[in-house]
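Apart from one protein chain that is not included, each protein chain of the complex appears where it belongs.
Order of writing sets the chain letters: A and B. Residues in each chain are counted from 1.
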Amino acid sequence: MTFLEYLQSRRTLLLAQTLEHATIVLTAVAIATVVGVLIGVATYRHRRGRAIAVAVAAAILTIPSFALLGLLIPPLGLGYVPPLIALTLYAVLPILRNTVVGLTEIDPALREAARGIGMGPLRRLATVEIPLAWPVILAGIRVSTQMTMGIAAIAAYVGGPGLGHQIFSGLANLGGVNSLNQALVGTLGVVILALAVDLCLALLGVLTRPGRGARSAARNPRSAPPAGAAATAGTAH
Amino acid sequence: MSDDVMISLDHVSKRYRGQKVPAVENVSMTIHRGEIVVLVGPSGCGKTTTMKMINRLIEPSSGRITLDGADVTSLNPTELRRRIGYVIQQGGLFPHMSVATNIGMVPRMLGWDRRRIDARVDELLDLVGLEPGQFRNRLPQQLSGGQQQRVGVARALAADPPVMLMDEPFGATDPLTREHLQNEFLRLQEKLQKTIVFVTHDFDEAIKMGSRIAVLGERSRIRQFDTPERLLAAPADETVAQFIGAGASLKQLNLRRVGSIAYDEAHLVTSQESPAAVLRHLDESGDWAVLTVDGERRPLRWVGPRDLRPERDTLDGVGIPAPTVEPRATLRDALDAMLTCGCGAAVVVDDAGRYRGVLGIDRLMRAITEMRETERSRDRGVAEASYYRPPMPRTLAAPAQRGGAR
Partner (left out) sequence: MTATAHRGRTAAAALTPPSRWRTLLRSHWAMPVVLAVTLLATYLWIRSRQLDDIERRSLNADALMRMLGEHLRLTALTTVVVVTVAVGTGILLTRPALRWIAPAATALANIGQATPAIGLLVLLSIWLGIGSTTALIGLVAYALLPVLQNTIVGLNQVDRKLVEAGRGIGMSPLAVLTRVELPLALPVILAGIRTALVLAVGVATLATFINAGGLGELIVTGIKLQRAPVLVCGAILTAALALLLDWLGGVIADLFRPRGLG
């Protein structure tokens, strides 16, 4: 069976798995965005607080995904929940870090001006600070999405959803007729899905900030140059 | 081509791929042994590009550049550059290396032994006025801007190259430090007699530093290549005149050194002198003030009759601080000093800061008048074939009456 024939014959299944994959990743990233932004907002004014928050998030990202999934199984069992929690935990760091960077980069004069016209802290945050930091936060969201797309493939092994099932089927059938097709469709599917979602997020960036492109404070969560290095190096601050 | 020529540029151009207009177009000039040629022009005019083609940091697209008679493109670029000192803004020091390692870089690459390098580093630090014991092991970030600049000059001199290229070397320092560095560098140059190509966008600096100045226009085209005196007196065209800017006559003050005119004498006293005795002296001599000096004859303060309280025992802390200038400072520097203290006189001191004499505002005025008259008479009659003059003419031309330049 050629690759195209395989795609044709499993159309419905593949489409469902792709959707599942996208759903679990986007759900995790959505939760992580809320969590990351909240922690960022709560800690960015305190040097020690934000150092600890970033260090903890960085330490979590350091834990191998298979190990983190494994740790969640005894208390939560197999299924949908452990991978969702693991993906969320991983997705927090880039968003948290970029929230902190975005908020600290805001021109103090603007903040001053907002206070000057009588805005309270919450209103200031909602109408001035978060919108100004948004492009940077969105860049963090994009990084988190890319990263969790790949990790989510392992979820299939612990009963989670998604394209990972194709890869593990391929592994189980190693030497069999459809082994290559399955591994290929699983792997490529994830990459293509990641690119497509990233494109959507980039578009969202353009739509939410007309006239301005999103700045990217961190492109690669694990190997991001100086800023990233400083953040991961700060493990024990 | 005479033996006197150190560097020559012959119809040199630089074109970058994808750009219609060349960055440097058809530049020719000869630079003689021991002179400081300043390339001055607005930013982006290609002056730095022109300079960098001499040590092949940028390769010329066409034309020929020779160094001491040899075509630079025939030499290995690395070896070529070891024969040419290179100083850039802020010194371009390597931040992760100590001062000594920075300075010893080229000697090490030339294979000198450790001891010789160490000795050379100390010698150079001394030369640029930094105490070796104190500065040898410091990192660049632990130095002030001026100190970094000096280390940059020391590094360029490490292998004693006959030629130096300097790209806005004093550009990033504050005006006071810059003036000091300029004076110091001129003093060094008297000793070293290097051939120097100096790039700046500051016309005042050009006048002060240059034996000859090339005023460059767009694409590095030479608008005028002349001695500072001639440039100020007879700008070749409107653009040059505009670039010289307003106050050309004030700028002529940059042309003469304090050391080239006569000094007056002040009455020197130590701080221990009694105010009564000083009052008596001022009464008898009619001087406007006396100058207090320390044990080394370094000037401290001007003390006039109104500063004196007969009931006090000493002159400690009395009077206004006396501004000082070195013989190498220009008359413009001296005028600045006088204006800052408002006392109409600057104390001339030697390298160690010891008293040499006093330059009063009246002496300054007389010097300005003289300069005007010479330039006017020269413009009227003498049409000089070439304005090239031997290196460092201005400091040596008119030795000071007392002491003068060494």
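What we mean here is this: a contact is a pair of C-beta atoms (placed from the backbone, for glycine too) under 8 Å apart; a residue touches a chain by one contact, two chains touch by 3 or more.
Remember, it's a predicted structure, so these values are computed and weren't measured experimentally.
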{"item": "Of B:14, B:32, B:47 or B:82, the residue in touch with the unshown chain", "value": "B:82"}
{"item": "Residue among A:36, A:83 or A:170 that touches the chain left out of view", "value": "A:170"}
{"item": "Residue of B:29, B:97 or B:127 in touch with the missing chain, whole complex considered", "value": "B:97"}
{"item": "Candidate in contact with the missing chain, chosen from B:5, B:29, B:57 or B:276", "value": "B:57"}
{"item": "Residue among A:51, A:132 or A:201 touching the omitted chain", "value": "A:51"}
{"item": "Residues of subunit B (touch criterion as defined above) contacting the omitted chain", "value": "55, 57, 78-86, 88, 92-97, 105-106, 109, 139-142, 155-156, 158-159, 165"}
{"item": "Residues in subunit A touching the chain absent from view", "value": "47, 50-51, 54, 59, 62-68, 70-71, 73-74, 78, 100-101, 104, 146-147, 149-154, 157-158, 164, 167-168, 170-171, 174, 179-180, 183-184, 186-187, 190-191, 194-195, 198, 219-220, 222-223, 225-237"}
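Here, only the chains that are shown with their structure count from here on.
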{"item": "Centre distance in Å when subunit A and subunit B are each reduced to the mean of their C-alpha atoms", "value": "59"}
